[in-house]
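Only a single protein chain was left out; the remaining protein chains are all shown in position.
By written order: A, B and C. Residues from 1 in each chain.
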Amino acid sequence: MDRILLTSMNIGFVGLGNMGRGMARNLLRAGHQLTVYNRTRAKAEELIRDGASVAESPAEAAQNAEAVLTMLADDQAVEETVFGENGIASTLKQGAAHISNSTLSVGCARRLASEHQKRGQGYISAPVFGRPDAAENKKLLVIVAGSDDLVTKFHPVFEAIGRQTYAIGTEPWQANAVKISGNFMIATLIETFGEAFAMLRKAQVNHALFHEIITDLFGSPVYKNYGKLIVDEQFDPAGFALKLGFKDTRLALELAQEFNAPLPIASLLRDHYLDALAHGQEKLDWASLAKASARKAALE
Amino acid sequence: MDRILLTSMNIGFVGLGNMGRGMARNLLRAGHQLTVYNRTRAKAEELIRDGASVAESPAEAAQNAEAVLTMLADDQAVEETVFGENGIASTLKQGAAHISNSTLSVGCARRLASEHQKRGQGYISAPVFGRPDAAENKKLLVIVAGSDDLVTKFHPVFEAIGRQTYAIGTEPWQANAVKISGNFMIATLIETFGEAFAMLRKAQVNHALFHEIITDLFGSPVYKNYGKLIVDEQFDPAGFALKLGFKDTRLALELAQEFNAPLPIASLLRDHYLDALAHGQEKLDWASLAKASARKAALE
Amino acid sequence: MDRILLTSMNIGFVGLGNMGRGMARNLLRAGHQLTVYNRTRAKAEELIRDGASVAESPAEAAQNAEAVLTMLADDQAVEETVFGENGIASTLKQGAAHISNSTLSVGCARRLASEHQKRGQGYISAPVFGRPDAAENKKLLVIVAGSDDLVTKFHPVFEAIGRQTYAIGTEPWQANAVKISGNFMIATLIETFGEAFAMLRKAQVNHALFHEIITDLFGSPVYKNYGKLIVDEQFDPAGFALKLGFKDTRLALELAQEFNAPLPIASLLRDHYLDALAHGQEKLDWASLAKASARKAALE
Partner (left out) sequence: MDRILLTSMNIGFVGLGNMGRGMARNLLRAGHQLTVYNRTRAKAEELIRDGASVAESPAEAAQNAEAVLTMLADDQAVEETVFGENGIASTLKQGAAHISNSTLSVGCARRLASEHQKRGQGYISAPVFGRPDAAENKKLLVIVAGSDDLVTKFHPVFEAIGRQTYAIGTEPWQANAVKISGNFMIATLIETFGEAFAMLRKAQVNHALFHEIITDLFGSPVYKNYGKLIVDEQFDPAGFALKLGFKDTRLALELAQEFNAPLPIASLLRDHYLDALAHGQEKLDWASLAKASARKAALE
């Protein structure tokens, strides 16, 4: 009990989507005081039952908080929530911090860091790896970057939502660069399965058994799970929508551009995403990228 | 002891390289009678101490065998060993089988199957996944394809050399297609690390820590090991030489061509292999493919 | 004389770079009244001698004009010149038109069309193909898009600056799409030469003679000129800087993205541009893209 008392904080939480709800619940379980905000209030109800308070705006969620976490779709959503009317920046106290868990561009992370600093507010980028069930079960990997003081101070928050915290640097955008690079690696895995499966199907080799072999070879749940989605062609409902995967590949290409580092597999992914979008797949799971390879082999 | 007596076979083994030695030793450990042949006899010495007999030619290794295994560099080496002067095909008994563990083209596998059949000899493709230490420690994955009768009969042989056997079909070339596709997936992983690391190094983000995060995220020893080779730039001596990796990518492209299934990542790999070869890397580990990405980002 | 009297117009011209100066001079030669503006006034001097008046701001260049032409570096430069302080939009008369000759994004062209329309001003996109000597010698191709009325009315202006006018549609952005696509085709030509020359040089085949053959085969001055720049490695000073070529490839990728049409050669160009930028080539001619292919073949 002591530990909880010592580390209990007033925390705001904005964005109760599939990921955010699990993360918010784990903050409550860790003993923190939570004030939540979501654009559609209905999603906040179950958290109220778990002990959260509800705010009427991001500003209200932030006003008494030591830290306010945001888990939102993209750059634009975060910037509106922070700097728009009744935004977080308007009420967050000096010395308190905004912790962004979203997958953002490095440019957006830099703007957030700079704008919060002007207001005497702290900012940490803390994107997470994991799907909604990992969020619910405190299995996320939390990648954090920000000033050492802030990262140390809010360590209990990161520990509350994930199974492992990685501090990557003192510039917040560095955590975003890592998250973007990690999603690039997962997208490449999906593409690779798509290509190999299409070839084996054309050759009439058992691609489901190939998937089992690869799962054994790599020993990775990520390979197991994504491979299975593609073998089963189970793309709807999406765990992570293709249009979001496309966004992340574009973020990778932007990052590559900023630092003059070619990323040819990401270029190839982008073209396959456009093919997928041209064929109406934006709301399917990003694993459906594999359909582009199947089409090119005349399998669809 | 009973089990061993029941399944003990006379086995020939040709090709005592880094992989073959471990495999041969495990056949001895499983209680089989082994007659080995290697072009340079010195490599056979330690196996003699372990109980193997030594043959003076592939033909001699095959002549009393129920099965003769070959673990050689490429199509040409296997075809010479089987059909050349004093080759396996000249002495292998009717009803006995040639089991090829090498990574071969599907075309070569089809020629072997057809030629052995004309002579009343059996043929099984049984390529393996795993590096030399896995061969030594009986941790290989063994992918087998051939007639059901033969695959059943020689199951104890596969079990003796690997930790898991996968029977993929009745046409021997199907096992080669799976092996080629699996190596395509590993090569893609190497390339992906190469690109992501180059970008992160340009961005001055800690790419070694990124590697740890990815290892945690994917939970795969393959990611762990290859990523570490690249982070440490430890490419010499090669565990698997770049020129062999290049051969396997070409096999993947041939397979893609036979079945009219585009494989754009393999095309990209091929171009990066050519870049690597142009820069003298043929004897380095295939993980050194990552150096091409580093060069393009002006990191070398 | 009659013809000139009938079609003589009051024209503003903003942007007297290498291209703009020749275009402005040809408008004077055709008998139009010209008021020019350039950020650095020195470049206007020679046009004063040719009969032009000089304005102190874009607004002044536009205020009495029936049409104001802009020939500037990129979206941002045009938007500042039009909508910034003392910008064109602040003085351009109702019924008069802004004719943009720059290579702009289709998004920028749409914003210009919409904003001018709100003010009762006309807008035409009229990008041009040709290098500075073509601008000087009235050899440009002028691609125009806008309402039929406006395009008809200003036909004498297009005729004055180019050797051929192509009206591509009634939506201004369509002309920009054509210009972007055309530059994509030229950039591809450069890349193709880069790859073929690198291969032939490695093979010790006379690539300069190959260039002569290709010039003969295609019968195109574009092939002749760009091939020669690469054979001679004459990249400095730039006729068209690599960083501008990179911008145009990005515009092509944006266009591809908007309409969900994959453009894989443009993706590949982008990666080679990043390689070129990583190696410090931003101010060299865009033909120096060929150096990336040479580096990959270990020729540099």
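Note that in this section contacts are C-beta pairs under 8 Å (C-beta built on N, C-alpha and C of every residue); 3 or more make two chains touch, one makes a residue touch a chain.
Treat the numbers as computed from the prediction; the structure is a model and nothing was measured.
*Asks:* I'd like the shown chains that the missing chain touches, ordered by label.
*Replies:* Hidden chain, whole complex, touched shown chains: A, B, C.
*Asks:* Considering the whole complex, which of C:V54, C:L200 or C:L244 touches the chain not shown?
*Replies:* Of the listed residues, the one touching the omitted chain is C:L200.
*Asks:* Which residue, C:V36, C:V82, C:L229 or C:A256, contacts the hidden chain when the whole complex is considered?
*Replies:* Answering carefully, the residue with contact to the hidden chain is C:A256.
*Asks:* In the whole complex, not just what's shown, which of C:N18, C:S147, C:T188 or C:Q234 touches the removed chain?
*Replies:* With C:N18, C:S147, C:T188 or C:Q234 as choices, the missing chain is touched by C:T188.
*Asks:* Taking the full complex into account, what residues of subunit C touch the chain not shown?
*Replies:* That gives, for subunit C, the contact residues 129, 141, 143, 164, 166, 168-169, 174, 177-178, 181-182, 184-185, 188-189, 191-193, 195-196, 198-200, 202-203, 205-206, 209-210, 212-214, 216-223, 255-256, 258-266, 268, 293, 296-298.
*Asks:* What residues on subunit A make contact with the chain left out of this view?
*Replies:* 202, 271, 274-275, 278-280, 292, 295-298
*Asks:* Which parts of subunit B face the unshown chain closely enough to count as touching?
*Replies:* Against the missing chain, subunit B presents residues 253, 256-257, 260-264, 267-268, 270-272, 274-275, 277-278.
We take it that only the chains that are shown with their structure count from here on.
*Asks:* Take each protein chain as a node, join two nodes whenever their chains touch, and name the resulting shape: line, ring, star, complete or other.
*Replies:* Contact map by chain: complete.
*Asks:* How many angstrom between the C-alpha centroids of subunit C and subunit A?
*Replies:* 41
*Asks:* Quick one: subunit B and subunit C, Cα centre-to-centre, how many Å?
*Replies:* That pair's centroid distance is 55 Å.
*Asks:* So which bits of subunit B are touching at least two other chains?
*Replies:* 202, 296-298
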